[in-house]
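Here it is: the structure, laid out below.
All protein chains of the complex are present and in place, except for one that has been dropped.
And now, chain A:
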Amino acid sequence: MVEQTPWWGALVLPAVLVAFAAAAVALDRGLDPARIGFGAAVAAPGRAVAGLLVQQRRRTLAADGLLWRGAGVVLVVAAVLASMVTPLGRWVVSDLSVGVVWFNAMEIMAWAAVWLAGWGPNSAFALVGGYRFVAQGLAYELPHMFVLTTAALGAGSLRIGDIVAAQQGLWFAVWMPVAFVVYLVSVLGMAFARPFDHPAGADLAGGALAELSGVDRLVLSAGRWVLLVSGAAMAVPLFLGGGAGPLLPDWLWSLVKTAVVLGALVWAGHRLPTVRMERYAEIAWMVLVPATLLQALIVSLVVL
């Protein structure tokens, strides 16, 4: 069902992720109320990258450079490694026997990365942003883990290939709707994308990103968008039947489904107001944790 690519698959993967991330940035700019127009929106990611590459690096007093600059590198590497187990149609870079756990372990690196990005510059606004993300992480992570567990339960395996195979008859999104919705919400949370962008909020002059400039800002922003893409792409094998679909080849179905999920996430970010983490924390612990546990219970009973 799912087969590993040769070694060069690992080189293609970052290119695919970056292409999706650029498309997501273009869509994000295109949905902007300023109505910048189609051409400007398509050119937006390239312009942003070029601008950041020539921008001078901002320095702050007594910054911890190693931890600060390391943050972006950790985020972008973890975001790419998270997709290592995500199949594109039939091909996957590495079909680990514990793919779900691997994905979870990689995306949780964002906790460390964003806190470090906030800590490093020795700036109050950035520091508050870093702490906000840790608080947000404590809110989204438990429901997120229960949801991943639920998908694995439905297939009886932690291997992503097996989870795709288990959806031959019925997509998990159809009979685990709560898990699917909570998964999408926590993907936005982990990538601190809108509406969960309070850690990098405008009220903090950019929060964790406040003092970042030039190539450092480029690396961290790229990591953030690639993480969002990785999360959206993983929704396809976990809940939307992977590459299954009529007429089109399976790799194309994977791409189409990923694009739809990613587009829906970016669009939702524009329709919803920023969620503060103290609000989300209460919703997560009082509503989402019980709801996802119930979902897991129902799925276990059905599978039994």
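Annotations for the structure displayed:
Definition applied: a residue touches a chain if its C-beta (ideal position, glycine included) is under 8 Å from a C-beta of that chain, and two chains touch if they have at least 3 such contacts; residues count from 1.
We take it that contacts and distances are computed from a predicted model.
Of the candidates "NADH-quinone oxidoreductase subunit J", "ABC transporter ATP-binding protein", "CU044_5270 family protein" or "Predicted Zn-dependent peptidase", the chain left out of this view carries the UniProt protein name "NADH-quinone oxidoreductase subunit J".
Touch with the chain that is not drawn comes from one residue among A:L158, A:A191, A:V266 or A:A291, which is A:L158. For the chain missing from the display, the contacting residue among A:A202, A:V287 or A:V303 is A:V287, taking the whole complex into account.
When the omitted chain is restored, the residue from A:L31, A:V49, A:V101 or A:V260 that touches it is A:V101. Remark: the omitted chain is touched by one listed residue; of A:W115, A:F146 or A:F172 this is A:W115. The chain not shown here touches chain A at positions 62, 64, 66-67, 96-98, 101-102, 104-105, 108-109, 111-112, 115-116, 119, 122, 131, 134, 137-138, 141, 158, 275, 278-283, 286-287.
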